[in-house]
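One structure below.
Apart from one protein chain that is not included, each protein chain of the complex appears where it belongs.
The letters A and B name the chains in turn, as written, and every chain counts its residues from 1.
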Amino acid sequence: MRRDLIGDSLNRVDGRLKVTGGAKYSGEYKVPGLTYGVLVSATIANGTVTAMDTKAAERALGVLAVITPFNAPKVPGYQPGAARAARGLKLFNDNQVHFNGQPIALVVAETFERATYAATLIKTTYEKQPFETDFHKNFDKGVVPNEGRYKDYVRGEADAYKNAPVVVEQDYMLPSEMHNPMELHVTTAYWDGDAKVTLYTKSQGVMGSQRSIANAFDLDPKNVQINSRFVGGAFGSSLRTWPHEVAAVQAAKLVRRPVKLTLTREQMFTLVGYRPLTIQKIGLGASTDGKLVGITHESHSQTAVYEEFTESAVGVSRFLYASPNVNTRYKVVPLNVGVPAPMRGPGEATGSFALESALDELSYKLGIDPIELRLRNYTYTDPERNLPWSSKFLKECYQQGAERIGWDKRAAQPGTQRDGEWMVGYGIGCGAFGAYRNKASAKIKLLPDGTVNIQSATSDIGPGTGTSMTLIAADTLGIGAEKITFELGNSSFPAAPTEGGSQTCSSVGSAVHDVCIALKQKLNTLAGLPADSTTPIDYPGILQKLNLPVLELTQDSQAGEDAKNYSMYSFSAHFAQVYVHPVTGVVKVKKLVAVVDGGKIVSHKTASSQMIGGAVGGMGMVLTEEAVFDQNFGRYVNGNLADYHVPVNADVPDIEAIFIDKPDPIINPVGSKGLGEISLIGVAAAVANAVYNASGKRIRELPITPDKILMA
Amino acid sequence: MSKKPDPPKESEAILSGSRRDFLKTSSLLSAMALTPAAVIEAAEHQWDEKFADAAEKIPVTLQVNGVSYSVKVEPRMTLLDLLREQLNLTGSKKGCDRGQCGACTVHVNGVRINSCLSLAVCNEGKKVTTIEGLATGDRLHPMQEAFIKHDGFQCGYCTSGQIMSAVALVKEGRTQSREQISEFMSGNICRCGAYSNIVKAIQEVKNNQA
Partner (left out) sequence: MNPFQYTRAVAASGAIQSVLKEPSAHFLAGGTNLIDLMKMGVVMPERLVDINGLPLKGIEKTANGLRIGALATNSEVADHPLVLESYPLLSLAINAGASPQLRNMATVGGNMMQRTRCNYFFDPAMPCNKRVPGSGCGALNGYNRMHALFGASDQCIAVNPSDMCVAMVALDAVVHVKGPKGERTIKFADFHRLPGEHPEKDNTLERGELITAVDLPASATAFNRHVEYLKIRDRSSFAFALVSVAAALSMNGTTITAARLAMGGVAHKPWRLHAAEDFLKGKTISDELFTQAAKLAMQDAKAYPYNKFKLTMAPNAILQALKTATA
């Protein structure tokens, strides 16, 4: 009996815990004998630590240990020839400093106050080397990344746009942006002997954390327990295990006590990744009737000297629009900076800002409405991979969004519409992000009282994973959501992929679906019915009859072979109405509409929130966010939440999230694609394009702050 | 001439277990008029850590969610760290520790403040309300209910601060318009971007009161 709970508007299943302060995040577990770890950060951008005077720190009140490159216990995974090498920066393993803010010591003390103070007492002597933090100065030192995915790409003829009748060729700059989840990155670690360690850590993937810590300390993964039930936002900053997490484990081993290591907000600007500063050149060539004849997309982005980071900024130009000639080039510029990390929408958001802005510029050159221009270059198959889409309803996104924003009120001529003193404009920006389904597992337990418990080692960084999984289980089993508990964030649960790349609902949702089907089949069999019987049966009744205390099943789930024959993407179209003040330069977003083809929507309420949240992230990207270096010292000058401006309540209007809500027939049994990334991808261009429509000012360097409007 | 300090009385020993404290801070030295030799001597005795604690900590009595607490704290401990680390009331969150995000918002004598910038010792005799003190038994505060209904959060980390701020906002009468609600909720950052839902939750509570 299908009750069609998928698509319901269930309140968040962990809502009560979150509104009462009862939800425990990784730094909030009362572990007996807890100690506090505080990192000391380097104040040079390149060189070596030649000496550290730690005497005062060691003798300071309550200090248990001071770990430095000169006394740090060896981390096995950091050593040359390690069986399983740890990735990234090897903290305290040598005395090299690669970037300003790199941790060079760790103080462990009885209290947070004492550890924090002792950390200030360490006197460090450096041998400074020249450093490079200026992206613009080092632009020409960009190199093609080692990672093969991002090699140069050509379809048809390279740079064909140059010979087209109508040409747009522009550079677009995006500064470094910080994830800045509200929760500080924190790890609490304690050992049980020398072979078993437990972590409460801010993680988007407990299985990945388990592997990384096991590798670093050469442990059997079974003996690494990772807990991360509540994650106070991450947006990509917790996709990997960071060196400070390893340091917490290292310190706990040394002091033989639990250690809680919390990064400061300032440290989060250098130690947990960011969206890298990127300059893109877009060349668009079109016929006079608006058909694209060539797209060239080049991107240079910042990376660290000690670790390469790549992302797909140029990828979007290969498939979003039909064009016989497309080529992309991508280079990274290694600098004395912390390594970037994927940040919500990752490279696709960066790339979409450039492509969708350039397309907007082209629309004015051609005198064709931006939506019409997109329709004239619509693709019904994936031009990059030459495969059919598994599903694509982008056209429907254009139509519904245009209606909701009031596109018909948009003036074709920029700078011509006013409301009082304010200039009014409208813009569109689109996005696409791969719809993925990775292998995942789930365990289900049915109890005689009719309640069901499902476990999977996935995470919930905010989208409401537990809520959507509960709805899938309720729908599949045909029972009420209140009978189901879903548990996550524990590495002892059946394996699931890291919560990133908008794949959780698809991957884990499939595992939940499949394990529920398996349970139904088992119950049917126990009831003497054919496994696939749809006759309603009394679940607890069967357990009671057979005197079973519990029925437990674990199910692996992965995509079928058929998926390879399709190109699978989620699509979005964002629409903005903005007001620009000609005298003050202030930009106000008055209305945002996000229309998304994300396949079947599982949990309407949380999905809407996810879309609204992505839009706010996009607003920050386009209007307020920028991490700024002082190039004389190679240090951030605004590494805090007062000077790095994430949007506040007063910045944000009501945002409308609209779902096409048509199941994808290929990707998974539920038909859900993914929302996390496309909620943000395209927003920046929509707003920037609306600013142009309002003011006639094309700002190609984000963020669009009042000074840029006035000086344009 | 150095004077050997008296060993502290048992009642002055505080809280946590074994400790190896050394008395090396300049303020302590000047305050206690001890020479370094005496401090080192003190540190070498059994009572060093107790002495250190007693010298560094001062007593504070305050009410949190209707419960009276008498604690000893170092003057540099913030109200937020007292709540989170010593009283195990972790509902109030630390997002910046510098008054820049609002996650630590609590009410002190009925007024919303950032507990990360308030020294615990400054709260002597004060009445503190945290998110843990908002519900009445199992019955949630209307603002908590409204946040659930309107999904005024995602990851939940800023939520305690948002709700404490929102409850105060309604009391302050800052709900005359959507713009006013937004402006006077701008001291609470939500990186998940739940702002418009937060505004809806506040509007509902306000309307139900009217």
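We adopt the following convention: a contact is a pair of C-beta atoms (placed from the backbone, for glycine too) under 8 Å apart; a residue touches a chain by one contact, two chains touch by 3 or more.
Predicted model only: the values in this text are computed from it and were never measured.
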Practice problem: Determine which of the presented chains are touched by the chain that is not presented, and list them. | Solution: A, B
Quiz item: Per the definition of touch given earlier, which of B:R112, B:H150, B:R191 or B:K206 contacts the omitted chain?
Solution: B:R112
Quiz item: Just one of B:T78, B:S92, B:T175 or B:N197 touches the chain that is missing; which is it?
Solution: B:T78
Exercise. Just the residue numbers, please: which parts of subunit B touch the chain that's not shown?
Key: 25-28, 30-31, 56, 58, 74-76, 78, 97-99, 102, 105, 111-114, 117-119, 121-122, 124, 165, 168-169, 172, 174, 182-184, 186-189
Self-check item: Interface residues of subunit A (partner: the chain not displayed)
Solution: 43, 61, 100, 113, 116-117, 120, 581, 583-586, 588, 623-624, 628-633, 635, 637-638, 642-643, 645, 647-651, 703, 705-708, 710-711
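What we mean here is this: only the chains that are shown with their structure count from here on.
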Exercise. Can you check how far apart subunit A and subunit B are, centre to centre, with Cα atoms defining each centre and the answer in Å?
Key: 31
Quiz item: Inside the complex, what are the residues of subunit B that reach subunit A?
Solution: 16-17, 19-25, 52, 56, 74, 76-77, 81, 84-85, 88-98, 100-101, 103, 130-132, 134-135, 140, 144, 147-149, 151, 153-160, 163, 179, 181-183, 185-199
Quiz prompt | Footprint of subunit B on subunit A - complex, ascending | solution = 11-12, 14-25, 27-28, 30, 33, 56, 59-64, 110-113, 117, 179-184, 230-235, 262, 264-265, 461-464, 605-606, 608-610, 612-617, 640-642, 646-655
